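With one protein chain removed, the remaining protein chains of the complex are shown where they sit.
Our next item is subunit A:
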Amino acid sequence: MWVRAGRTLRPWAAGAHAAAVEPQAASRAYGVVTEFKEKPDMSKFPVEDIRNFSIIAHVDHGKSTLADRLLELTGTIDKTKNNKQVLDKLQVERERGITVKAQTASLFYNFEGKRYLLNLIDTPGHVDFSYEVSRSLSACQGVLLVVDANEGIQAQTVANFFLAFEAQLSVIPVINKIDLKNADPKRVEKQIEKVFDIPGDECIKISAKLGTNVESVLQAVIERIPPPKVYRKNPLRALVFDSTFDQYRGVIANIALFDGVVSKGDKIVSAHTKKTYEVNEVGILNPNEQSTHKLYAGQVGFLIAGMKDVTEAQIGDTLHLHNHPVEPLPGFKSAKPMVFAGVYPVDQSEYNTLKSAIGKLTLNDSSVTVHRDSSLALGAGWRLGFLGLLHMEVFNQRLEQEYNASVILTTPTVPYKAVLSSAKLIKEYKEKEITVINPAQFPDKSKVTEYLEPVVLGTVITPDEYTGKIIALCQARRAVQKNMIFIDQNRVMLKYLFPLNEIVVDFYDSLKSLSSGYASFDYEDAGYQAAELVKMDILLNGNFVEELVTIVHKEKAYSVGKNICERLKDSLPRQLFEIAIQAVIGSKVIARETVKAYRKNVLAKCYGGDITRKMKLLKRQTEGKKKLRKIGNIEVPKDAFIKVLKTQSNK
């Protein structure tokens, strides 16, 4: 979700699925109406009376508010003023009005004399987590595509639609916020027709806030979404589509049953890890965990089976009964980090605190990869891999807010690949194509057939007056235009293939500022493409600075090199001699800055009353000097590297 967000979270970080989540039992203080005196008998809901669906939307288009109304209408929760975004359990979600963590609820709804079981499977909001979204969607047969009647289709609406479309789900367009003064549902209807090829009369116009017409949404879910095609008689086949970690109960896996039945006491096996577990508890989510005797094919709920670690219940994994192996459900992948960044404690004495905080956060998020790393300038730390930018930002913010850790986050990098030509290297790496995360390990051109960089397909939706500027921005980021259409009279949708590296730092900020905040952006993974990559070194008076080795695209070498030189110039203190800062590729200097020598550095007035103060200052400076890193005879404060290495704040 790329629009409007909390004050502290960077704009594009809104709508994150912070995969790292601690269950916050304390925050679940809403009134649950569907109190079952006894454990509900789920066998009463045959497959044809079940509907599994998700709500997908651009940020702030009303996904959570609609979910609240559906829960109220079905009597799942009390109709009180406090029901604000019930499914958003996390404090950060409520504070910012964004969905960070997917939540799921089973709704019981009577329609035309029949009691239906409607499973609302919430999805994480952002395509950083497109894999998780796709797993959640694979448990559904249909989606509610919510679009703001005022803002219309936004970049994330498009990205979400195509995920649902590819999964061959029924899409029910819902135009929300029709109560707003500037609402123009007719225009949005036309956009939906044009972009998604869905007839305008299929759109349901509602105000989730006021509850207007929400009932017809439930009816549409029953009428337009088919029941799951599953078989109770077959052996158990269950999809893990989410998992959380509870300090007391271990891993709680959210599952959707494709076939068979599962009950307490069953021996089950993870198709991925082959580990066997005994089921301690099964049940439905309403939206709190509600134990049941069993869960049947087509149903959705939770399962606790003594798993100690979220890596034991990976999203996309298949569970089956011991001694009854089944064909695993398609589409399982292990998490593949796309953005890497160094994380270091601001003060090395906080290393252990930070280590434990990262450990706790990753307990809930197996998609973050953690490798120990160390830097001469920044000390001991980690190189963390994230699913995307948003994932990284949310993780960092949680470190700071929930664990009060102050960290240095280095400029994010992407995983490059090199196709090796040297037989010796191929033997060494045991493969022809290697992934390069650390620039220091970038293989020389002479040993490589070609280099590859990750690319993404980006969608920008903007009022047409900004199109020119946005095209220029995309071109400056080496992006290739794939498509450009008017989605209505004055809104344009642009599709570009971007090198991922070009959008990881400040693309979104630039886009927002040149469109006065009106353009929205989203992207999806588009594999790798060949790229002319070079390794750039930074020299100080001819001495290599190993912390600052960078992999850049040839076209960008000059601007990146110049930027690093300038940032270094601003943060290197003057010394008694001139310092030449050079960016070089091989032996070719591509950028240079100079720090002039000190011409005067002596206290003007130093008499009887000044001595104490002066000596104190000198002592502090000499103490500071001991912490400097010497490169050649140049003394470089740690700060200087931090200023160059850390993520640049908005310019």
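Note that in this section a contact is a pair of C-beta atoms (placed from the backbone, for glycine too) under 8 Å apart; a residue touches a chain by one contact, two chains touch by 3 or more; residues count from 1.
In this text, contacts and distances are computed from a predicted model.
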Name of the absent chain as recorded in UniProt (options "Proteasome subunit alpha type", "Trafficking protein particle complex subunit", "Translation initiation factor eIF2B subunit gamma" or "Radical S-adenosyl methionine domain-containing protein"): "Radical S-adenosyl methionine domain-containing protein"
Among A:Leu210, A:Ala440 or A:Met615, the residue in touch with the chain that has been omitted: A:Met615
Absent-chain interface as seen on subunit A, which is shown: 575-577, 596, 598-609, 611-612, 614-615, 618-619, 621-622, 625-626, 633
